[in-house]
Every structure is written in C-alpha cells, then in structure tokens.
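A single protein chain has been omitted from the complex, and every remaining protein chain is retained in its original position.
The letters A, B, C, D, E, F and G name the chains in turn, as written, and every chain counts its residues from 1.
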Amino acid sequence: MKTDIKALLEAVHSGSLSVEEALLRLKTAPYEDIDYAKVDLHRGVRQGVPEVIYGAGKTVDQIAGIIKVMKEHGQNRILITRLCEENAKKLSYNCSITYHPEARLATLGDLPHANGIGDIVVATGGTSDIPVAEEAALTAEFLGNRVVRLYDVGVAGLHRLLDHADEIMNASVIIAIAGMEGALASVVGGLADCPVIAVPTSVGYGASFGGLSALLSMLNSCASGVSVVNIDNGFGAGYLASMINHMEAKS
Amino acid sequence: MKTDIKALLEAVHSGSLSVEEALLRLKTAPYEDIDYAKVDLHRGVRQGVPEVIYGAGKTVDQIAGIIKVMKEHGQNRILITRLCEENAKKLSYNCSITYHPEARLATLGDLPHANGIGDIVVATGGTSDIPVAEEAALTAEFLGNRVVRLYDVGVAGLHRLLDHADEIMNASVIIAIAGMEGALASVVGGLADCPVIAVPTSVGYGASFGGLSALLSMLNSCASGVSVVNIDNGFGAGYLASMINHMEAKS
Amino acid sequence: MKTDIKALLEAVHSGSLSVEEALLRLKTAPYEDIDYAKVDLHRGVRQGVPEVIYGAGKTVDQIAGIIKVMKEHGQNRILITRLCEENAKKLSYNCSITYHPEARLATLGDLPHANGIGDIVVATGGTSDIPVAEEAALTAEFLGNRVVRLYDVGVAGLHRLLDHADEIMNASVIIAIAGMEGALASVVGGLADCPVIAVPTSVGYGASFGGLSALLSMLNSCASGVSVVNIDNGFGAGYLASMINHMEAKS
Amino acid sequence: MKTDIKALLEAVHSGSLSVEEALLRLKTAPYEDIDYAKVDLHRGVRQGVPEVIYGAGKTVDQIAGIIKVMKEHGQNRILITRLCEENAKKLSYNCSITYHPEARLATLGDLPHANGIGDIVVATGGTSDIPVAEEAALTAEFLGNRVVRLYDVGVAGLHRLLDHADEIMNASVIIAIAGMEGALASVVGGLADCPVIAVPTSVGYGASFGGLSALLSMLNSCASGVSVVNIDNGFGAGYLASMINHMEAKS
Amino acid sequence: MKTDIKALLEAVHSGSLSVEEALLRLKTAPYEDIDYAKVDLHRGVRQGVPEVIYGAGKTVDQIAGIIKVMKEHGQNRILITRLCEENAKKLSYNCSITYHPEARLATLGDLPHANGIGDIVVATGGTSDIPVAEEAALTAEFLGNRVVRLYDVGVAGLHRLLDHADEIMNASVIIAIAGMEGALASVVGGLADCPVIAVPTSVGYGASFGGLSALLSMLNSCASGVSVVNIDNGFGAGYLASMINHMEAKS
Amino acid sequence: MKTDIKALLEAVHSGSLSVEEALLRLKTAPYEDIDYAKVDLHRGVRQGVPEVIYGAGKTVDQIAGIIKVMKEHGQNRILITRLCEENAKKLSYNCSITYHPEARLATLGDLPHANGIGDIVVATGGTSDIPVAEEAALTAEFLGNRVVRLYDVGVAGLHRLLDHADEIMNASVIIAIAGMEGALASVVGGLADCPVIAVPTSVGYGASFGGLSALLSMLNSCASGVSVVNIDNGFGAGYLASMINHMEAKS
Amino acid sequence: MKTDIKALLEAVHSGSLSVEEALLRLKTAPYEDIDYAKVDLHRGVRQGVPEVIYGAGKTVDQIAGIIKVMKEHGQNRILITRLCEENAKKLSYNCSITYHPEARLATLGDLPHANGIGDIVVATGGTSDIPVAEEAALTAEFLGNRVVRLYDVGVAGLHRLLDHADEIMNASVIIAIAGMEGALASVVGGLADCPVIAVPTSVGYGASFGGLSALLSMLNSCASGVSVVNIDNGFGAGYLASMINHMEAKS
Partner (left out) sequence: MKTDIKALLEAVHSGSLSVEEALLRLKTAPYEDIDYAKVDLHRGVRQGVPEVIYGAGKTVDQIAGIIKVMKEHGQNRILITRLCEENAKKLSYNCSITYHPEARLATLGDLPHANGIGDIVVATGGTSDIPVAEEAALTAEFLGNRVVRLYDVGVAGLHRLLDHADEIMNASVIIAIAGMEGALASVVGGLADCPVIAVPTSVGYGASFGGLSALLSMLNSCASGVSVVNIDNGFGAGYLASMINHMEAKS
C-alpha cells in the first residue's frame, strides 16, 4: 500500500496525475460499493485468483448483485460458500452456478489446473464430518490444488488411519476434520511432518457442546505443526491449505 | 440393607433381641461418630479390604483421629490420599505411615498379594501426568492388583504407544491419563477391548482451562468401553479399576 | 497387532506368503472401505459379538450400505443406534430390522442368551430419563446380559430407591441415569459395591444447561467406583457395562 | 416508607414539623455517612436485632469506624463476617470482639436467647465444609436460634444421614451445605418437609470448578422446598434460616 | 422414618404384626409403582395437601395413569405443572382439569381456603415474566395462600416499584421474578424484611444467555434474606413460599 | 425526585394541597397501571421526546393497549422495537404504524428534525449485521439525529474502512456493530476521538457462540472511549448515541 | 487522515514538499519507536490533552523510557495507570510523580481546570469498589472534570441511594461501579437521564466468578442510556465520561 502511495505521489509530482484524480483513485480502486456491500475486487483483479462470497446472512438478491459487480470487473471464477439449497435454486435462475449440496457451496467458472507444491490431504474422523470436509476439499480444488480425501479414519479405529500412512506422510498440507473428541488432529500431527490444519466440527451431542470439545482438544494438541480454524470452517481450512501449498510460487 | 432389616425383625420377633437394642444397632453399627467425621467402618470390617481417608481439607489431628478409630475397629490397612508433604511429615510422628511424595499418598499396613483377573495398565500421555498416574497405580496395588506402568506414550508420537500394543491388548483394565488434548483415551480405547478408565489431568496451559479440554475430549471419545472420572482423580480410577479387575471373585 | 506382524513376518520368512500379499493383507483385512465409511469388520468376525452402527448423521442409504457389507462378511447381529423413527421406517424397506422407538435403536438378528457374571441394573432418576435408559438396557441385552430396570427412583423420594436395595446390592454393574441434579449416581454409588456407570441426561431446564449440571455433579461424585460417560450416552453405558459383566470370560 | 411519608406530611400539615426539618429527617435518619461507608442503622435501631458488617475488602480502620458509629447509635450486638485472623487480631486491640477462627467471624455483645419456632439443622456433606457450616450456625445462633449440627453426613454413605432422620424430620429449617456434587440438598429435601436452604461450597477439585458443580446441582434439585444461596455463603443461609424460623413472631 | 421403624418393631415384638407383613408394609406403603413411575402417595394421604405432577417429558397417557392412581388413593386435589396446551386438551378428555394456559398449569379439585401467616407477593420485572409469575402465584394459591400480584415493576423505573412499598413491606414472603439483569431481587430484598425467593427467568436476549445473567445476579444479591431457585422455576418458588407462609401452623 | 418531595411538602404546608391529594399524586402521576404493564409516562409528557415500547414477549393486544394509554396522555411519537413482521401486520389494523421489516421496528408519528451536536455514524463489519444497524440508525433518527451509514467496512479489508476516514473523524458519536471477532470497535476507536458505542452481534457460527466472541472482544478493546451494550442491542446503542449527541442542549 | 493525504498531495504538487519528505513525514510523525513500544504522540501534541501509559506488564525502565520520550516531545501532563506500589516507588527516583496508592495510578504535571459541561458522578455499590472508583474519578479529574463521589450506595439499601437523587439527576455523566450483582447501573440508569457508564468490578466471591456476574447484569440492564466497560476498568470509564462531558466543546 505504501508503494502505491509513493507511486501516486510521484505521478502527482510529475504532473501525470491531478490531485483530484489521485484522491479519487485511492477511493474507488480496490472495491465497488453497492450499498449493502463493499465488493472487494483488489485481489481478484490483480492476481487472477477466484473471488469468494460468504453466502450466509445474505439474500439471493444481494448475492446476485455482488456476482454482477464482480463479473463487470472481469472476475469470472467465483466461489459462494454457506449457500443453502433453497437459495442455490433461486440463484441458479440468474447465474449458471454449479452447486454442491453436501458442501453447501456453489462455483462459477471452470476449475483451474492444480499447480501447488504437492497434494492436500483432507481427512475426517467420521462419516458425519463429510460436509465440512467437502467444503474444504472443493475450496482447495477451486484454488488450484489436487486433493486426496480420507474419510472416516477416526482414531478409535487406528488401523483405518495407519493404512493411509503413505498419503499422510507424502502430503504437502493436511486438513484434519473431526467432531466429538477431535483427537484426529493430534494423531495425524504426530505422523506427518507437514503443516496440519485442524477443523473442529459441531458433529456430536451432549458434552461436545456444539464443537467446543473438539475445538479445545485441537488447540491443546501436543503435536507440533498443528493450528486450528473456527468450528465447521471448511472453507477457511481449504483456503489456508492452498495458500501454504502455493508457497514456492510466491517468492 | 433390607436383608438386615428382615434379620433384625426376625430376631426381635423371636425375642433374641430387644426393641431398644435393635434400634441402637441400626444406629451405631456402621460407623463411629467423632464429631468432625463419621468414620465408615462398614466395608472394611466386613470385607477386609483397606479403608481410605481423603486427606485434603482435613487437619493432621483429624486424620490421626480417624486412623485411631479405624485401628480400634481392627482396620490395619489404610490408604490416605491427597496428603501434602508437610502434613505427611507431621502425621509420621503419630503413625508409622509409608509416604509416596509424587503421588501425595500414604499407606499403613502391608501391600496385599495381587489377586485380580489380570493386569491393570496405567498409561500417561506425558511426563507431567506421572503424579496422577502414581496415585492411580499405588491405589490399585494397595487394593491387590498387579500394575503395568506405561508413561509418556502420548498420541503425538504414536510409535511410542504402538510399541506397547502387547501390554495394551493383554490388559484387564486400562487407566488412560492425559492432560492437554486428552486423545490418549480414544486411541487406547480403539486398540484395547477391555474397559478403559480415562483420567483427565490439569496439566497444560491456556485453552486447557485447568483440565476442561481433556475432560470434554475424553467424554466425547468415539471408542466404546471408555468412561471418565474427575480431573486429576487418580485414586478414583485406581479404585474402580481394582473393582473391575476383581469381578470374577464376586459372584 | 504386534503378534499379527510377527506371524506375518514368519509366514513371509518361511515363504508361505509373498511380500506383496503380506502388505495387501495388512491393508485389506480389518475393514471394508465403502467410500463414505470404513466398515470395521475386525471385532465382529473374530469374536462373534454384534457390530454397532452409529446412525446419527448418516443417510438411510449409507446405513443400508454398511449393513450390506457387514452381512457379506457374515455379520448377522447388528445394532443401529440414534436412528430416528422416519429413517427406521425407510430402512425397514431394505432390511428386516426390529425398531425400538423410545430408545431410537434398531436391531438385526436374534438376542443372544445372557451369559454375563450377573445382572446389570439400569436405574433412572425420573420418567423422562427412560429413553436413555432403554438405549442402555437394550444395548446390554443385545450384548448378552440380563437387565433389571428400576425407573423413576430419584433421590428426592429416597424410599422409592431404598425399596430396591436388594437389586442394587446384588447387581454386577449398575447404570445410574439422571438429569437435573444427577444425585442418583452418588447415592447408588454409596449403597452398592459394584462399578457404577453414571449417565447424565439432557432432561431438565434452566440451570441444567443441557445436561451440564448432571454431568458435573456425577464427575464430582464422592462415592468410589463411579465413572461417567457422555450426556445421553445410553449406548456407551450399556456397552461398557456388558464389557465389565463379561470380565470372567476373558482371561 | 410510604407510611413514613404520610406521617411526615401530616406532621408538616399540622405545623408540628417544619419543611426544612422534614426534609432533613428524610435525609439523615436511616444511616450515618462516614465517607467510605453509609452505615445502615435502620433495622438495628428499630428492631433490636444485631447488625452485620461484611468484613471482606474493608480495612481494620474502616471496620472499627463502622463499629464506633453503630455503638454511638445504641447498637451493641454486632456480627462481623469474612474477617481474616490477622485483621481480627488487629481489631481486638480496639474492640472487645469474640473471634471464631474456623468461621472467620467475630461478634460483639452477648448471644440472645433462642426464640425461634423450632431448631435449625446445619448439615454438611463432608469435613471440609465445616468452616462454611460454622459461619451459618454461628450466624443463626447470634440471631436467636437453637442450632443442631450434623457434620459429614454426605450421601455417599447414606446410613450416616439416615441415622439422623429424627433431627431432619423435626427441623424447622435445614441448611444443607456441600461441595463436590452437592447431592445432599436433594436427599435432605426429599426427607424433610420444611424449607431447605442449600449452600454450595468451593470444596473440591477438578470439575467442581470452584463450587459451580455443587451450585448447579442444587439449583436443579428435584426436591420441593429447596432454594440456594451463593457459593460459600454461610452467613446468608444462617440469616435467611433465622428469618424463616421467626415467621410466627411476625404477624 | 425411624419412628416408623420403631413402631413396626414394637408391633412385631408384641405379635400384632407378622414379620412378612411388616416387610411388605415397608415396601408397599408410601408409593404405587406403575412401571414408568413410582407415584408418591406419602405426603398427600397423610397431610391432605395437594399432590404435584411434573408434566414435562411425560406422555398424556402417563399423566392420566398417575392421576388415576392418585385418585384411587383418595387424592382429589392435584396440580400438574409444565403442561403444554396440546397435552392439556388431550388430558381434558380423561379428567376434568382446569387449565391455565399462560402458566402452562392444570389443577384438579377446588382451591383451598387461604390459611397462611400472611400474603405472598409475586412481583415481576417486566411483562414477559408473567408466565413464570402465574405459575408461582397459582401454585401458591392452590396450596392455600393469598397472593398479591405486582407485575412490571422492574428497577429501571423505580417509582413503579416504590409505589407498592406498602404491599412489599407487609408481605409474609415475596417472590421476585426477573430476567435480563435480575436486579429486582436485590432491590426488593433491601426494602422488605421477609424472606425473598428470587426466580431468574430466561426472558431476554444476547448476554442474558438463557437466564444465566439473572441467575448469577440473584445469587450475588447483597440483600440479606434472598435465596434463589432454578431459572423459570415458578412452581418451586410458589411451593417454597407456601411452606414458609405456613410455618406457624407446623410446630 | 427530592425536589418534587420538597415542593409537595411546601404545598401541603401552605395549605394549597391536602395530605390525601399529595399522597395520591405521588402514586398516580408518573405512570398508568394497565394490569399487565405499568406504562411510564413520565419522560414523554415532561420532555416531549418519543416513548419506547419493547415489543418482544408482548402480545399484539398488550402493545395496542399500551399505545392507547400513551396517546390518551398526549404522547403521539412512539417507537416499538423487536416487533416481528406478523405482529406488525396485526398491529397495523389498530394503529397507523410505519414498519421497518429489516430492523423489526415500528414508529408512530413523524420523524423530528435532527438537532444534535453532529452526525452519528453507524458502521457495520459485514452485510449480515445490517438489521442491528438499522435498529440503531432508525432509533437515532427517530430521536432527532442525522445518521451516516457505513455498512460492510470490516477490518479484514482495511481500505474499505480507511476510505471513510473523513466520516469517522468528523462524527459526533460512532456506533460500531460487528459479529464474529468484533475487531471493528477497536480499529474505529483508534481512528476516532469521539465516543464509540460497540454493539456485538450474534452473526457468526461455531466459536462465535451467539455473539460471545464479539462481546468479549469489544469489552477488551484497547482503544479509549469505547463502551459496549448487549449483543444485538441496536436500540440501546441508538438511544445512548442520541443522548450523547444532545449533550450540549442539556445544561 | 484522508485530509492529511490530500494536503500532502497538494504540497507535493505545488513543489513545497519533496516526494521523499512526504513519505518520511507519513512514517515518522505520529509516534516515536523505542523498540519495546511505539509511543503515540499524535493526540497529545495536537490537542494538549494528557497522555496515558498503561503500566501493567511494563517494567519500570520501560515506563521511564516512555515518559522520557513524551517529555522530549513537549508532553508534560502524563497519567500512568495500573502502577503497583513497588514500581511507583522505583519510578519516583527517576521522575517526580504523584502516586495514588488506592487507585494504583500516578500523574505527572498539574491538574487542569475543570471545563466540562457539568459534573461527573462516580457511584459505587460498596466500600470494596472504591479502588476502581478512585481510578475513574482521578482519571476524570486529570482530564479536566469536576467529580462528585457517591460511595457505598448499593441497591440493597435503597434509601442511601435515593438520598443522593439530587446529584444523580443533575449529573452530566454517571459512572456506576459495582461488583456482586451489579444492579446499581440499572437503578441509577432508571433514575437519571444522562449517559451511565457501568463498570463491573471483580469484588465478590463464589458465583460472582471474578466479575462475570456484575458484567452480565450490567450488559442486560433494562435502563436506557447504559453502556459497559471491562471489569475493573475505572480508567476507561473515566476517560469516556470525560469525552462525553466535553462534547459541546467539540463542534
């Protein structure tokens, strides 16, 4: 941002930019204000990566409006998360989205080629964690990663997990998703020597307290290299995993 | 208790017991009232098993008083838990106790021969859990069990645990002790097919919240056959493990 | 597991097993991978005990698929827990299940003969705790135990409980189920000298906080021999009780 | 208060009281303002009952100052609660107090004759609850009640409690004091048909969470006639019990 | 209970009662076991006071069954709490109940004459607390008390409360019901010198956390003579208030 | 209030007011008692400001009744908060209200002219916080303030916020509304040097725990001049902001 | 800030400022970087108001270093909060501070003349809340406000509070400070029609949970115009009160 200001100052100084225009540019460039939302166009336009709309708490009209602005700015690859089936249906009358009901996630545009450092492993403790896992996996795929899915490999049946030691030890990043006692993150973290992103889920009952049990368990993991995102936050895990898996491309 | 009442009624009916005496017996038999405590003599006298004094929140004089009453009733094998080093020292002037500083536990009388069904395995996630583990192990030994100690076998280094698969799979009962994320109980519960008693410990910092994290984790264990006792309750786990390990002797 | 590895190594060494086959066996033996679930066939096949499917968070198709795999591997006695009435109905079109609506539990195959050490007592504090109690009782019966039901014997009317002192004192294992203040576990634990498995329930309102009150109360029980499972976890209690009640058969 | 206003208005109307004086009286009558405290003299002066000073968080000088003001207004029977041993010692240089170290409570003036409806029973679950119990008992005695102490009658040894069924069933009010699982209140509440005031204590460890477990348990008591005061609030229980025990004297 | 045992023993001794019969009487007298419930007939039969059925978590059939047993034992005055409108309607086909929809409470039999020491004041902080207040007030009336209702007198408009200082200062017992910040109990407790029973309600939003805020506030009340019952527990407050208001009748 | 009493006393003394009338006036003046509510007419009548009805937990009849009383006392500008769409519809048959569905708020009477010190800025972190923001904004406008709305300016896209530095630095009072991590209040508080009223919202999922996360975050704000109201309490923030924005008019 | 940028841009454009210098100015102006702290000099230098150092968690050397930098920039009026007695003593060797031990607060420089709109009332529920109150009061005085102290006017003795109705109704801003049940804020908020800043304190025991009870109570206040700051945050309340009390001077 500071470099931008410097460039701007120099342009003003050299006369190639008027003061008013400079001020205007600072104001209007990075996003479009459509009253109920400030649509961030910064990253998308600059880097060509897909843009994300958090669908929860937004009306179909609001989502459609945001998509429209994005498209007008040349953004054709869009990810919409937390989109319920009913809203997805309504939205599909306006835009040609691909909807993934289990992950409650819609996409616009084609999947990119996978160009990360390696594979992202998405592992779940049980069958009920799959919706969160699919949110993570589809997000990662949409951001250009190859994903290996290991579902229902919870620690209470350790051989199911150990049987996939190959995938775990060869992963570039691992997303460990579990509700209940959340022990998967620690066990995976102990086996792997790559970053492990732990996602607690709200799956469970009683003393799982809506995911609190898994969350605390994962935060207290004794294994090194484990960090945690919000309960049920599959998108956040997929996004961060992709970021890490594209590290070498950066510098 | 009802059988006692019936026996009493019959004795009264047959004239071998007066009404007053019957009432008195109901009142005085099972314990001695020494003002600040009602010393339970029931189980000890009847079954010959050791009697237990919970030392926390009691003065040395109170503890000594309780021991005195127990001895007068023929109870020579006594276990005192939660006894701090300072009080143990003071108490040793009165009674010939054996003190285990790490477990903060004192014993009177000899260790019995181990006569349980099998071995009790006491496993800990880390080195810092050892005090709780020793409380559990010594309690179990004092109640007539052979104990196998597996310390520092936390799930973040799975091979350390798997290396003891023999002991785990041959155990009669397992006590799984862990702080932090408490995942040990689930992993052990998945490997073993005997009852697993999980003991959360207050070891940890930050989001371990004094053992809450491990407690919730263990309560949510997906492995079957796992139950939980209070945070740091090594004694309770050792006592219950012994009870289970002596099941066949009962009927 | 280590014995298995040793046997495998020896078979490889003796030439009776090729390296590839050995590796394959390690991989495929203990469970069947049907994409959304890794069906554990280990214990069932080896020991003839019933297998359990946790129904919550699984679709009817997924449950039917798991049953199919189990049956193909010769497992004819199956327990399905947390199955809502609607799904039970749908499932009954595929498989001949017996459904217990109060306990939200279905079974396939015949009940085994009871062959435990003694009786399992299932006691509840109130009428509203009965669904959890039935889950526990039916699980125990399905695993080969004789069950004595003592319902609505909460501590606020102590005579209702004391009247069943016979059953309590003769039990092999007791499952004490209560919501609200959860005091039943402590009182029963003080009367009995067998293991007591406490099940807090979410029955109650206000400061019961979804079972938290009963949970904490039971974890703090002063009675020895009491351990706790998750809120409303009737199945877990029934399973563990059966395990303890079959201790003598093990060694 | 409204009657006071009416009386005042009439006095002003009749000319027996000037407007200024009336206003002054409203302002100065009920308490004395000594800068750091507004000493309430209302109840004491009017009714002759003892006045109470909450000692925690007050300096010895502040306490001595409040006592001085009370005495100047003819209040000679004073109760000081939550007074640590060190401050009690310092205070004794100024005033002739009687100090009860276990209850951390000091009194000035003589004990009144007991003139309540009946006896107040103070019962505790364990030996460690005695300090809170003594605070309750001494408060009740200081307010003119006969107190029966039943200590260490926790529900894990039910016979110890049932043995005192006489006292419990004859009580006018019962104060049930317990830490850990706090089940005493429910059991006592089920046996008695008088008001039961439950006092949770911070005695315990682990999942007792500083008295939270006992507090929740007592709030959820299924027994009718039970109400709860703050954790460790022996004074509040003793005060309320006395109030109830003097009901008949009121109308 | 002990007196009963003594009487029984003497009857057995004198030959007027056989041993078998004595045992039987102990067992069958105080309640009727109807499988899903142990109907307590003790207090009702002995004292003529109404009996109470807690309706939540019971089916209409179960409630009707319990009423039937009660009536067979001569109990004609029955109170049913926590009865939803739908179940009340169904129940009215079986029994002639009077239903109070706001309080979700039904009664059988006539209201008794009020015969307490004085009046019970039921005060609420707001309009939304009225359902809980009506549960308390109707319970108290059903148990023979005259009730004064002061609704919507919350402390944010102090003059509304002070205007009723007469009723508050003349009350025998006060039930203070409030959600949100729950300050009503403290203010009322400071004005009155009779027992105050505080009922936190789940009325509110956000940081009221389902009544937790009001509950904690009331437990911490600085006013003497205040005790607390469970959140929304109007019945418990009404029952206890009646017990206190009938103190003089007891001894 | 004391001045009122003095005036009253003087009127009584001078004979211009009888004692009975004086007492009556104290009682009846400030509100009207309509059984289920004590309608406060004090502030409205005296100051001409609008009166507020909290709609949640009140029936349409109760609300209509309160409006009727207010109008009879000359109060024509009324604000009704927390009014659901269904009740608004019903209410509109009785009174000519203007309903704002997003803010769940209805008004009677005209908007006053804005006469505050300056502008009130209402800023939200996201689109989903808009309903709470509209409640705040409309309340402030209804109380005579000019409002600047800055929606969706959360800190994760700092340029969206900084772009409105002008409005923020020129504001008289700022209402910062955010769910999730609630960081908006701190950042705004650091930029502005006017009072900032922080409103946590229940927007979010998982570890937002119904607004607890934003609430704690805002309470811990390091920026000076920030205070907090209840979760989702848009009305309270708007009311307080208006109060502050009218400070100069007061003295 | 944007105005600054515009000014800068114009200066660059007109040639009166070089690009390098402009960039430098943006970077260095507002604070001094002394390695362990970035000393904010912005507000102080521009507005002449005192600067504040939060003393907790800083060494004496760090505090002295920050003071030195401030003085070098012409800031002679400095407030240091949360300064323990020991550190205050050490600091007094370096700088001539005035230390207020009860409020744990030190000042440098003279008190300004009070120039606010009106008086700030600081009220406490009890004597133990005085340290927090003094922090608030001294902060407000140091920022140029006249402060009226009303200590120990808790709601359990309402007449103590009502007696000061004059001060409360004439206040410009009120700071209501209370621990335990925190009801003071609601009652004061109902009496006054100026902004009320509520400060929960950690005074109390048991279910006050370190101030949580008072915090929740205050957040749920039904009185309009009440907002809340962090537990024990006397400084924050004093600072905000001063800001509000200087509103008219602003525009």
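Keep in mind that, in the parts below, a residue touches a chain if its C-beta (ideal position, glycine included) is under 8 Å from a C-beta of that chain, and two chains touch if they have at least 3 such contacts.
Worth saying up front: this structure is predicted, and the values here are computed from it rather than measured.
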Visible chains in contact with the missing one: A, B, C, F, G
Touching residue (missing chain; options F:Ile63, F:Leu83, F:Val187 or F:Ala241): F:Val187
Contact partner of the left-out chain, one of A:Tyr151, A:Phe209 or A:Tyr239: A:Tyr239
Missing-partner contacts on subunit C, residue numbers: 2, 5-6, 8-10, 12-13, 19, 22-23, 26
For subunit G, the residues touching the chain missing from this view: 1, 26-27, 30-31, 35-38, 40, 42, 54, 56-58, 62, 200, 202, 210-212, 215, 230-233
Hidden partner chain, residues of subunit B it touches: 126-128, 130, 151-153, 157, 159-160, 163, 203, 205-208
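Assume only the chains that are shown with their structure count from here on.
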CA centroid of subunit B to CA centroid of subunit F, Å: 59
Between subunit B and subunit C, centroid-to-centroid distance (C-alpha), Å: 25
Residues within subunit C bordering two or more other chains: 1, 126, 157, 163, 191, 206-208, 212, 215, 219-220, 224, 230-231
